[in-house]
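Note that this complex is displayed minus one protein chain, with the remaining chains in position.
Entry: subunit A
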Amino acid sequence: MSAHTSSAEKDAGKPIAFVSAQALRERMHDAVNDPHLRSSFRGAMDFLMAKRAAQFPDESELASLRTLSEGIRQYSLARLPDLLEQLETNLTRNGVQVHWAETPDEANAIMLGIARRHEAKLIVKGKSMVSEEIEFNHAMEAAGVGALESDMGEYIVQLAGEKPSHIIMPAIHKTKEQIARLFADKVPGVDYTDNVDALIRIGRDVLREKFEEAEIGLSGVNFAVAETGTLCLVENEGNGRMCTTVPKVHVAITGIEKIVEKLEHVAPLFSILTRSATGQAVSTYFNMISGPRKAYEKDGPEEVHLILLDNGRSQAYADEQLRKTLQCIRCGACMNHCPVYTRVGGHAYGTTYPGPIGKIISPHMMGLEQTHLLPTVSSLCGACGEVCPVKIPIPELLIRLREEANTAPHANPAMVGQGAGYSPLMTFVWKSWARIYARPGIYRTFSWLATRLRVLTPSSQSGWTAARTPLKPAPRRLRDMVKDRR
């Protein structure tokens, strides 16, 4: 249908790591030239921004809640290793098995081990961005285990062989007509209908059978509570409850940073999460899981597992400034308010996490070699930092990542791939520029020369002239014009 669809198709179904980050410019170009994509994202983002704004009529309440939420996240991160151990102790006491994985491969291997032990043929999945991050579905399919998404948006995206384009609303790039066509083509015995209620009923019927049938349910985690050993899940559809309740094994997977010390800490975070994300006062379900079925209970999983994944998070943790990246509660408000995301959509970034949060977290997960251009996909307008419920200074972090990417490689770098975007010529040009502007004598000589040699300015000036007229020095210097006036 459009240039963007074709580039999305090119990458369709491929694990993220295979999507070339070097093709970022091409994808951005395609996306920004796709009027359908732009109008659907514009509409959706305007809708989400208005809904969020309506949830915060009282600015002082919002300010107080943001400060509190930031405080809770920073406190939790300051004590992260202690809290992880406390969480492990309490979960183990509750009968939950805790696993640790440094890499996506390790996480998938743990999952496969559990699946093999139970001779599982089907894993039914609740929404989990960490499972996207580790390319879970690919790893399971490669090993002959079915992995089926059950969140309606994720189900649609999986059926289409695509990736989520938004962390909260995965199928936001699709119109109901496209979904109607997809269902008619891919779901056996279904005729074309673009009635949304009918489409949801189709999804419900297909997936209900799978909840009954699957041996294992997978979920993410929104908050893990150290003091009680509790996993908290936020959702509207009930598929998260299905995945964590009906199959005989429940496996939860989460990044090591999603932890709080006290149960009461989840109250403000839960409130600011749903209001920031979808503009809901509260989600339909808040599901707190503290263990498998007890001997006297009648339902619930017989086994519960938690996989704690690092995948670059400990690198972000090591640096005081970069650590703030880990405050994130994955609400998606930064993408909803981002002028770049609104114009290109989620697929153009080529990373699991798109938008502002994706630009600051992906370099830790994938290294700067692949992602050094990502922090430049920003106008630094500051909207993301302003709406962030936990006050992550995203614009500052984008500048920091640009520095990490573009300074000459040095010893003990803060990040893998530091200096990946380093260009000696570019550095020389900017350094010379800075030297000229810092010294009045040299500056005067330079500007005198520039006005005299202006006819020699090249008409092609690298990236600048791609979409703009060439820069040319003025015929006369400001200082000369001022002198004339006196």
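Criterion: a contact is a pair of C-beta atoms (placed from the backbone, for glycine too) under 8 Å apart; a residue touches a chain by one contact, two chains touch by 3 or more; residues count from 1.
What we mean here is this: contacts and distances are computed from a predicted model.
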Listed names "Sarcosine oxidase subunit beta", "Nitrogen regulatory protein P-II", "Lactate utilization protein C" or "NADH-quinone oxidoreductase subunit F", matching UniProt entry of the absent chain: "Lactate utilization protein C"
Option from A:128, A:239 or A:371 whose C-beta touches the chain left out: A:239
Sole residue of A:142, A:200 or A:471 that reaches the chain not shown, by the stated touch rule: A:200
Residue among A:37, A:91, A:120 or A:156 that touches the chain left out of view: A:156
For subunit A, the residues touching the chain missing from this view: 44, 47-48, 61, 64-65, 68, 71-72, 74-75, 78-81, 84-85, 94, 100-102, 106, 150-153, 156, 169-172, 174-176, 179, 196-197, 199-201, 203-204, 207-208, 211-212, 227-228, 230, 236-239, 241-242, 245-246, 256, 262-265, 267-268, 270-271, 278, 281-294, 296-300, 308, 310, 314, 317-320, 323
